[in-house]
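What follows is a set of notes on a single structure, which appears directly below.
In this view, the complex is presented without one of its protein chains, the others remaining in place.
Chain lettering (A, B and C) follows the sequence in which the chains are written, and residue indices restart at 1 in each chain.
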């Protein structure tokens, strides 16, 4: 669906989004982190945990969405993607 | 609940009510028939069939309510009661 | 906004049920206004509307006839029984009589409850009971010009208190 074009990010980074309790823990709604080439989401998380303090202690049950779809650790993240941290949901 | 008083009928008859297809078959909404003393509904029906042509061929599935409650043949009908002929229902 | 006092008031007014037969159009907003409260997190509204077809025949309208005194009593008993099953919340039901056009609301049932599961269950069961027990008959008018009574469900002897008197 060409999401990275819509987002208009430089193609050498990913955008991290934080919601609800994750937003409070991160202390911000959004972070841009450099990413030179495609990487598995699990691997990206390992890297990020070393560089972003907010990601060292995610609350239990947090899901990660890549380009607005919940993804597992094997999902490939490409420069320009949007990676969102979603605590357990409580709509309705 | 003193229904016979509400209905204001003479205490020597019962009121027959006909609805929907029963009303069309009976050719009227209401009939008053004499009743001198309490009688089982089943017995009353036998008597009525001889005297009221409309009741000789009730359509299948017709229920009979005595004083607004569906009743079986053993239900006692007392002078002043309201006896209603109710074809299968189709509300809602 | 003192929610503890509001909750107390609502606890006192638990046990709300109402029902009616009407000849004017049913307004869903007015039906919804009869249910709900600060302790209720769920409202389920069911509307039964007049379809333009039945058993493969094009329908242009219908008329509901009722044994009004009995239907009113039965409807009140049904909503009261529904509310007792719910324990907490409120229930309202209304059935229309007389002539109705396609798309018009024939019956409306609304249930509110603290949680959605019981509200869905109660609204659905109330509709099932209403269709089985309400002395109401439907006369359909077909596009071809003829009309007929809709085949229904035979009423069964009443198990309500007082029915065996």
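Everything below uses one rule, namely that contacts are C-beta pairs under 8 Å (C-beta built on N, C-alpha and C of every residue); 3 or more make two chains touch, one makes a residue touch a chain.
Computed from a predicted model, the values in this text were never measured in an experiment.
Asks: The complex has one chain that is not drawn here; which of the drawn chains does it touch?
Replies: Even though it is not drawn, that chain still touches A, C.
Asks: For subunit C, which positions touch the chain that isn't shown here?
Replies: 1-4, 6-7, 10, 28-29, 32, 36-53, 58-60, 101-103, 114, 116, 119-120, 123-124, 127, 143
Asks: If the missing chain were put back, which residues of subunit A would it touch?
Replies: 1, 17, 19-21, 61-63, 65, 68-72, 75, 84, 86-92
Convention: only the chains that are shown with their structure count from here on.
Asks: Which integer distance in Å separates the CA centroid of subunit A from that of subunit B?
Replies: It comes to 75 Å between the two C-alpha centres.
Asks: Where the centres are mean C-alpha positions, what is the separation of subunit B from subunit C, in Å?
Replies: 27
Asks: Would you pick out the residues of subunit C that each touch at least 2 other chains?
Replies: none
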